[in-house]
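Written below as structure tokens is the structure these notes are about.
Note that one protein chain is taken out, while the other chains of the complex remain in position.
Chains here go by letter, A, B and C, matching the order in which they are written, and residues are numbered from 1 within each.
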Amino acid sequence: PAPMETVESAELLASKRNVLRTRRVNVDQKVAQMLYEDMVLGRQFEDMIAQMYYKGRVAGFVHLYNGQEAVSTGVIKCLRPDDYVSSTYRDHVHALSKGMSAREVMAELYGKETGCCKGRGGSMHMFSAEHNFVGGFAFISENIPIALGTAFASAYKRDSMGTAKDMSVTCCFLGDGASNNGILYECFNMASLMKLPIVFVVENNSWAIGMSHIRSTAVPEIYKRGPPFGVPSVEVDGMDVLAVRAVAREAVKKAREGRGPTLIEALTYRFRGHSLADPDELRAPLEKGAWLARDPIERFGEYMKKRGFASDYTLKLAKKKIREIVNDSVKFAESSPEPKPEDVGKYVMTDDFQAGQPENLSSEDLRKYA
Amino acid sequence: PAPMETVESAELLASKRNVLRTRRVNVDQKVAQMLYEDMVLGRQFEDMIAQMYYKGRVAGFVHLYNGQEAVSTGVIKCLRPDDYVSSTYRDHVHALSKGMSAREVMAELYGKETGCCKGRGGSMHMFSAEHNFVGGFAFISENIPIALGTAFASAYKRDSMGTAKDMSVTCCFLGDGASNNGILYECFNMASLMKLPIVFVVENNSWAIGMSHIRSTAVPEIYKRGPPFGVPSVEVDGMDVLAVRAVAREAVKKAREGRGPTLIEALTYRFRGHSLADPDELRAPLEKGAWLARDPIERFGEYMKKRGFASDYTLKLAKKKIREIVNDSVKFAESSPEPKPEDVGKYVMTDDFQAGQPENLSSEDLRKYA
Amino acid sequence: VERTMFQALHMATAEEMERDPAVCVVGEDVGHYGGSYKVTQQLHYRFGNFRVLDTPIVENTFTGMAIGASCAGLRPVIEGMNMGFLLMAYNQISNNGGMLRYTSGGQFEVPVVIRGPGGIGKQLGPEHSQRLEAYLNAVPGLKLVMPSTPYNARGLLKSAIRDNNPVVFFEHVLLYNLKEEIPLLPYTLPLDKAEIARPGKDITLICYSRQRHVCTEAANRLAKMGIDAEVLDLISLKPIDLVSIKKSLQKTHKCIIVEECSKTGGIGADVMAQVIETCANDLDELPMRLSSKDIPTPYNRLLEEAVVVKPEDVVNSVVWMMASRGGVNVMPKP
Partner (left out) sequence: VERTMFQALHMATAEEMERDPAVCVVGEDVGHYGGSYKVTQQLHYRFGNFRVLDTPIVENTFTGMAIGASCAGLRPVIEGMNMGFLLMAYNQISNNGGMLRYTSGGQFEVPVVIRGPGGIGKQLGPEHSQRLEAYLNAVPGLKLVMPSTPYNARGLLKSAIRDNNPVVFFEHVLLYNLKEEIPLLPYTLPLDKAEIARPGKDITLICYSRQRHVCTEAANRLAKMGIDAEVLDLISLKPIDLVSIKKSLQKTHKCIIVEECSKTGGIGADVMAQVIETCANDLDELPMRLSSKDIPTPYNRLLEEAVVVKPEDVVNSVVWMMASRGGVNVMPKP
């Protein structure tokens, strides 16, 4: 069980559009280390992918997560293994935070048979039945109703099947661009009506490929759009892992207890282009610089040092430890077998139901038909 | 030009869910008569359709408008002929208010060649190029982006083509059920971003077939959903034609002047089942009774009498005059020819562009290519 | 017991919900209202509002939700109030219904049934008369099934619910009130087997859904003219039961494909191509297609009739084909 965490007093943080009052959770050293390592894993993993992409080992459209690590770590590290995460095409780091191994994610990026989706999905389609990661969706907003569905199943299992004591929570990630898609509001409404255990997390990184949030969105405060659909909403500094963790913990707890959905708008930034194919020509250097200065990993490292949780040396050690995990994932992916071309049709269909077997009806059942 | 109208002082009205402060416009006698006649036309036309449906002259799914007349009349009678109206499957009365003749609407319901759509569309698909009525759409919410499009064209013609001095306004009608569909919020956002000349009118009649608004909608106040998408919103008593006219006039004026969209939520009720095939078993008699007592036509008749605009006798005369129009439409439809079966494929495609003609380039044009 | 089609579908749904608590129904007005064609009538009293879920009018969302729930172990039956409305859910049906299992490398199954009324009814106009089987046929991963009688509707729907693949189950608006004697006790039927609706030896009429009845009527008229037509009801449009087709063609050596969807991009094109590819040797006439015209279904009754295939069209074509033996329009020997 996670160690007790309390919430610190409000702290003023500069954000890109207003001064944000954010509470942070107070974590102990072990939790802090876990959070730090998870963020570093995310960062190093993505940097490695970029290398492998330019070497031609990884292909397709590849969207990296650099800069947004505090959101993935801050939210997903509040979850239980049986909780669900639903992501977009920018999904590798969410997958790692959820506990999927670097090996299976990297191997998927390589398209290998050992990848989580056996090489069928690739970068934009990470899935894991073991880790309730559903999934990796390439189309904007299509993951939101899917997430509503896993949340619905949790509530259903408790209320209509009695097979679950308490509810698994679903965290659904989406971007600022996706937040203009109407499906989100359909899902808000339904989640609220049924008090489903779901947390919507908008990672507002100000850009949707080349479309700046301000140009695409009449009212840029996304968190204002939850309440008219019955979804309590909160804005948070997405560059501060403890601030994210604070709001996520509350939202997850509330969801699990059957008190319904929450929308978290996390203000963040991607440090790289939209995808590895994006020339990234539209974002101003000044803007990028301002956000780079707020690197969530660096900042959290400083915080840990200030709190006496770490030293430069231990942080370096942590990074080295992670580097090995990442290197190992590459080695694993490199040495893994390709899927067999003759198996290309595997997984399209599953076994058919065999009809016509005599129905096994109890005599009680039979009486019903009499 | 419409006679001057002023806005009356606030009046308290009972509504189904809260006490609504509504302003009414102050109209002169001629306008009052016009509004009254339009509502009576809507009512009598629908009642006639019901008769013809039960006689087997009109077929398909037929959705009547009884009870909601104050909305159609209150909104559409503020429009100019070049303004656009976009409606749903409950479209006959909107079409009439927009100036389409009872003959062409009735003939369409009969499926005759003289119908506005030459019998191809039927009840749910009224269209008129002459009256900028686009259209009759059978699928929930699909008319909303179409309406956005006609509004976009108005703004585009003024700003990018310079072919229009001022803008035609588009009024887009939808129901409470449709308001849970996300497309509406996509359109809100875009209309607001571009300050398009559009007025969204939600006719909240509390029911979507058998789904009560309260069961389908986490926050039942639909007008609360405009502002987070940049659309100023107002709630109005949809049983009071002058109240509707007051808000509609303002919204239309604002739209025409390039000051952007408005959402009007009109609280109203349908006096009949969802369609003529609906047994209407779920709505409580008490609820129906409460709303029937607020019949917009009766109420407005009383108001006219109070203001000295009409007497029982003149109201009866008006009704009689309208009855003749409706009867005439039936006669017209009955005696109109059926479309010819051999013409069934007409109107699927229009003439192809004939490629390969030599391009007529001026010498100036040619210089560009040099 | 005698049951209409909608009653048979109701039985199937109720039985499966009784049998497996993971089975639930999702859609517009499926609960309190009982479904627009009464297939889920009163089920909410028996199974609760949660298992018979009335949704807002959000096809893409509730379809996606059902698919997500199926990934998490439920077995939702999605009702399209009219199948046409599910055009709004096309993305969820194709990308996630059809492809999610594959994309995830087989990790997640999508045991949903997507069912509801479709086809050309009585003057419902262009948007309410759609034949989505033609629009969805190319989506990988889906099974497309079309019942045609109360008997097969019940058995097929039960199998569809138990199948672990996504099944799109097309009911025809004009068949809901068709009555038939069906067994009292529950039964299941294979999703992928065609049915011989009427055996015959002279020519095979390959059809599905309501056209089965059109063909049967035509066959009865043909019988009076001494022509013995076999009516083969595909039942499964995807995959097509080529084994049954071949068997029939080995007997009749001739076929006409009769469909309600329009010709271009229709099911008939697929059947025709597959028949040519696998049964050419069994044929001594070129197969022929009778389809609806490539036209949005008009509202007017006469126009609507002009669009679809009627029994007399089938009769005429059969007579023509039987008479043309040795005629010109035949594949020449190389």
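Following the convention adopted for this analysis, contacts are C-beta pairs under 8 Å (C-beta built on N, C-alpha and C of every residue); 3 or more make two chains touch, one makes a residue touch a chain.
In this text, all values refer to a predicted model and were calculated from it rather than measured experimentally.
Among the displayed chains, contact with the absent chain in the complete complex occurs for A, B, C.
Listed residues B:Q44, B:S123 or B:T150: the one in touch with the omitted chain is B:T150.
Within the full complex, the residue among B:G42, B:G60 or B:G135 touching the omitted chain is B:G135.
For the chain left out of this panel, the touching residue among B:F45, B:Y89, B:F127 or B:W291 is B:F127. Annotation: of A:M124, A:A151 or A:M167, A:M124 touches the absent chain (contact as defined above).
Residues of chain A that touch the chain left out of the display are 59-61, 111-112, 117, 119-125, 137-141, 177-178, 180-182, 208-211, 215-217, 282, 338-339, 341-345, 348. What chain C contributes to its contact with the hidden chain is residues 60, 87-88, 90-91, 94-95, 98-99, 102-103, 125-127, 131, 134-141, 238-239, 261-262, 264-266, 268-270, 272-273, 276-277, 280-281, 283-289, 294-296, 298, 325-326, 328-334. By the touch definition given at the top, chain B reaches the unshown chain through residues 84, 86, 115-121, 125, 127-129, 132, 134-137, 139, 142, 144-150, 152-157, 159-161, 183, 186-187, 189-190, 193-194, 346-357, 359, 361, 366, 369.
The working rule: only the chains that are shown with their structure count from here on.
Centroids of chain A and chain C (each the mean of its C-alpha atoms) stand 40 Å apart.
Distance between chain B and chain C, defined via averaged C-alpha coordinates, is recorded as 37 Å. Chain A and chain B have Cα centroids lying 44 Å from one another.
Shown for chain B are the residues that touch two or more other chains, namely 180-182, 215-217. Of all residues in chain C, those that touch two or more other chains are 55-56, 58, 60-61.
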